[in-house]
Each structure stands twice: as structure tokens, then as C-alpha cells.
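Of the protein chains in this complex, all but one are displayed in their positions.
== chain A ==
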Amino acid sequence: MSWSVGPISALVTRSALAKPATRLYPVERRTPYARTRGHIEFRIDDCNFCTICAHKCPTLAIQVHKQDKTWAIDHSRCILCGICVEDCREGCITLSPLPCPPMRAKEVLSFRQEHEAPTVKVAAPAIER
């Protein structure tokens, strides 16, 4: 069979002249859509530690301690389903469209009412359901 350049040649020529379809990530990033499920953000000010979010979370990513007034999330377990956002009556959990920054280890981000900045500790093994 004779070698045929076939119908792809036009496409190949055009894409050789056009600018690349890819981005130079991470230097160049696309702005996320308003709806993009990036990561969970938490504001402790309004939280009354009712533990609803911890009970509703399907992957047990959230742990709330009523007595200690702490709220902790393990971002590596969170599947961004948004159930906690919908179910929190105080509106203190929000979904941010920006992706979670990369983690060096499995960390749990833990908030306590009196402290300003959250503390980070390496995640304990997950509790079995």
C-alpha cells in the first residue's frame, strides 16, 4: 500500500502552527470555575460543636470534640462531596474552588476555639465504621 498522508495532515499542520493546547502548569493555571470543588474551608467562630458534620461525613474525615471545642479535618480523607457544607446549620463550612495545596504527609488540620491558627498533626489511622 502506498503511503498516504491522509486527512490528518491538515490537522497536524494547523496544530503545529497554533499555540499549544496545554498549559505550563504550575506556572500557568486556569482560574477555577465558581462551582469547582477544591477543598473544604472552615471558620470556627460560629461553630457550636454540634457534631452534625462529623456524623454526616461519609468518609469520617471530620472529627469534632464537644468538650475540648475542637474541630479537625483530614483533607486526605475528604472526597469533597459537600454534604457537610449542606448540613452545617451555622454555615461555618464552605467549599473553596481552589485545590488543596499538596501535603507532605497525611495531616489533620485541627481547630480549637481559643486558638487563632489551626494546628497540624500527622493523621492517626482511620476509625473503622
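We take it that a contact is a pair of C-beta atoms (placed from the backbone, for glycine too) under 8 Å apart; a residue touches a chain by one contact, two chains touch by 3 or more; residues count from 1.
Everything that follows uses one rule, which is that contacts and distances are computed from a predicted model.
**Student:** Just by its UniProt name, which of "Nickel-dependent hydrogenase large subunit", "Branched-chain amino acid ABC transporter permease", "Thioredoxin reductase" or "Xanthine dehydrogenase family protein molybdopterin-binding subunit" is the chain not shown in this complex?
**Tutor:** "Nickel-dependent hydrogenase large subunit"
**Student:** For chain A, which residues lie in contact with the unshown chain of the complex?
**Tutor:** 1, 4, 6-8, 10-12, 15, 21, 33, 35-37, 58, 79-83, 86, 95, 129
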